[in-house]
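The structure under discussion is supplied below as structure tokens; questions concerning it will follow.
Here the complex is missing one protein chain, while the rest keep their positions.
All chains are identified by letter, namely A and B, in their written order; residue positions are counted from 1 within each chain.
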Amino acid sequence: MSALQNKPRALLLNVLMLGAGALTLFPLWWMVSTSLMAPGESSNFPLPMLPRSATLHNYRELFSHAGIGQYLLNSVLLSCAATLLSLLFNVSAGYAFAKLRFQGRDRIFKVMLGALVIPSQVAMLPLFLLLKYMGLVNSYGAVLVPAMAGIFGIFLVRQYALTIPDALLEAARMDGASEFQIFRIIVLPLLTPILVTLGIFTFLGTWNDFMWPLIVLTDKDLYTLPVALASLSREHVQDNELMMAGSVLTILPVLLLFLGLQRYYIQGLLVGSVKG
Amino acid sequence: MNSQRAAWCFAGPALLVIGVFFFLPVLAALVMSLTDFDIYALADLRNLRFVGLRNYVELLQTPLFWQALGNTLYFVVVGVPLSIAASLGAALLLHSRLTRFKGLFRTAFFAPVVTSLVAVAVIWRYLLHTRYGMVNHGLELLGISPVDWLNDPHWAMPAIILFALWKNFGYNMIIFLAGLQSIPDDLYEAAGLDGAGVWQQFRYITWPMLGPTLLMVSILSMSAYFQLFAEPYVMTQGGPVQSTVSVLYFMYEQGFKWWNLGAASAVAFILFAIMFCVTLLQLRVAKGVDA
Partner (left out) sequence: MRMRFAPALLVLAFAALLSSCAPRREEGVVLKFWAMGREGEVVTALMPEFERTHPGVRVEVQQLPWTAAHEKLLTAFAGDVMPDIFQLGNTWVPEFKAIGALRALDGEVATSQHVTQADYFPGIWDTNIVDGKLWGVPWYVDTRVMFYRRDMLARAGYAKPPQTWADWMKAMTAIKRIVGPDNYAILLPSDEFEPLLALALQQDEPLLRDGGRYGNFRTPGFRRSLQLYADMYAQKLAPLNRITNVYHEFGMGYVSFYISGPWNMGEFKRRLPADQQDSWMTAILPGPSGPAASVAGGSSLVLAASSKHQREGWQLIEYLSRTDTMARFHELTGDLPPRRSNWSHPRLAGDKYAQAFGEQLERVKPAPKVPEWEQIATEMRLVAERVTHGELTVDQAAAELDAKADHILEKRRWMLARKEGE
């Protein structure tokens, strides 16, 4: 193909990509723009694209009257806790399924893979009752305990752990190291990339999760950002600008986290899907 | 400590958690679906009756259940191909040698995936507003009359399909991108030398080489789309006129609104059965195509 034929095609493709990019980012940009508008400004004709004079009024409202500071803190706390617990449980199990031999290992793994087809909502109702009998309803335990380990997390770690050379582990065993020492000194450092990936997945998933916390948390003080936003949207349906400020606060932290660590996130996505 | 015991120390806790907090409830749900467990039974277990398959039979006779099923199938049948097309299109754009600033655009396309569904659903609810929404504003600029997106029973589900498309296309795009990158360049060079045009190259090289990826993406997408729930919950509450009630939304209302746990569990299992069959069908078809 000659350079002369390339130019119009290149132009077309780049314009398409620009258009697609603009359409994709427009809702997010509108969200930020509206959050900085004065109350009621966005419901006037002609529809404004930019605030007449940017104001932080809505954010102040949220922090002072809607108590969003508490919800933000709750989200951070809960997501961190979930991430750590998930790493604790899933990484050791993933490693075990990849490199340690125990009876029924492969059969159990196949069953778990098959179980991935079961939608998690099937288990929701009895799980709620189980947590009630354990006295965990309306506490963070109800959100954390069922999520401490997950089939997908174990699968992710296992796939990655399979790439650790057996010879390395055998040599360490010959030297008399215990399994725990091997795990701590040799395996964990090698698994660092997948740790980061799993950590991001879990953090993101917990932060954005809203259905389950909505069901199990009845005390408003315990609400996380998405839950608070969902309930705020029922009451304040007419306050566009306020709701957009709430959306910004809910989206921004994870978006920044993602921007900083996208390499790991995307890699993890691929490990989980393509190799599977 | 011998290696078997060590292995159980490593895997045991996670397996225990999964067993107690996933498999056990799933089994319990199966048993529950054979009873008429409801709020009366919750108060006093003596009000519980074992009813066998009655929940399932009654569900199949409930018009709203069929409506939910129909809505969900509409969502899957229209939404999945659209989503795959958009993801593939974006991946092709990103993969092309002629486009610039790929890193930037890749991030832009993927951004909606990491956002909280509630937060963006709230945004879209305003964007789709009949009078003050940007979507209708844009349509007017193009000369198309405004659509009453979230209030018109004919347009509410398309609105949700559009929203789901926007939110999720970046995810599959990444997978397609990886698939595209694994196709060797010399195939294209050879084809180009033989005089094949862009469309022919796509049809005879790209499409077949992407086969396994396409299959996996469509299985995963279908599975995810069957589980439609959060979008109707936040944006339309199942309305208008129940045109956006999905199977899981129906289950949620039965289970957590009315506490008809027996009926709700039956719904969940029916959905699981359908998803299982559809996945098997897809695999069977793929095997047939391969042969």
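Please note the rule applied: a contact is a pair of C-beta atoms (placed from the backbone, for glycine too) under 8 Å apart; a residue touches a chain by one contact, two chains touch by 3 or more.
Note that the structure is predicted; figures quoted are calculated from it, not measured.
Remark: the absent chain touches shown chains A, B in the intact complex.
Remark: the omitted chain is touched by one listed residue; of A:Cys80, A:Leu252 or A:Leu270 this is A:Cys80.
Touching the chain that is not shown, out of B:Ser33, B:Ser87, B:Asn136 or B:Gln242: B:Gln242 (per the contact rule at the top). In the full complex, the hidden chain is touched by subunit B at residues 36, 38-40, 42-44, 47, 49, 58, 129-130, 148, 150-151, 153, 239-242, 256-259. Subunit A meets the missing chain through residues 43, 77-78, 80-81, 84-85, 88, 128-129, 131-132, 135-141, 144, 192, 195-196, 215-216, 218-220, 231, 234-235, 237-238.
Quick note on the criterion: only the chains that are shown with their structure count from here on.
Taken in their complex, subunit B has these residues touching subunit A: 1, 3-4, 6-11, 13-15, 17-18, 20-26, 28-29, 32, 89-90, 93-94, 96, 98-100, 104-105, 107-112, 114-120, 122-127, 132, 134, 137, 166, 170-171, 174-175, 178-179, 192, 213, 216, 220, 223, 226-227, 229-230, 233-234, 248, 251-252, 255-256, 261, 264-265, 268-269, 271-272, 275-276, 279.
Listed in rising order, the residues of subunit A touching subunit B in the complex are 1, 6, 9-10, 13-14, 16-17, 20-21, 24-28, 30-31, 34, 42-43, 47, 89-90, 92-93, 95-97, 100-103, 105, 108, 112, 115, 117-127, 129-130, 145-146, 148-151, 154, 178-180, 183, 204, 207-208, 210-211, 215, 225-227, 229-230, 233, 240, 243-244, 246-247, 250-251, 254-255, 258-259, 262, 265-266, 269-270, 273-274, 276.
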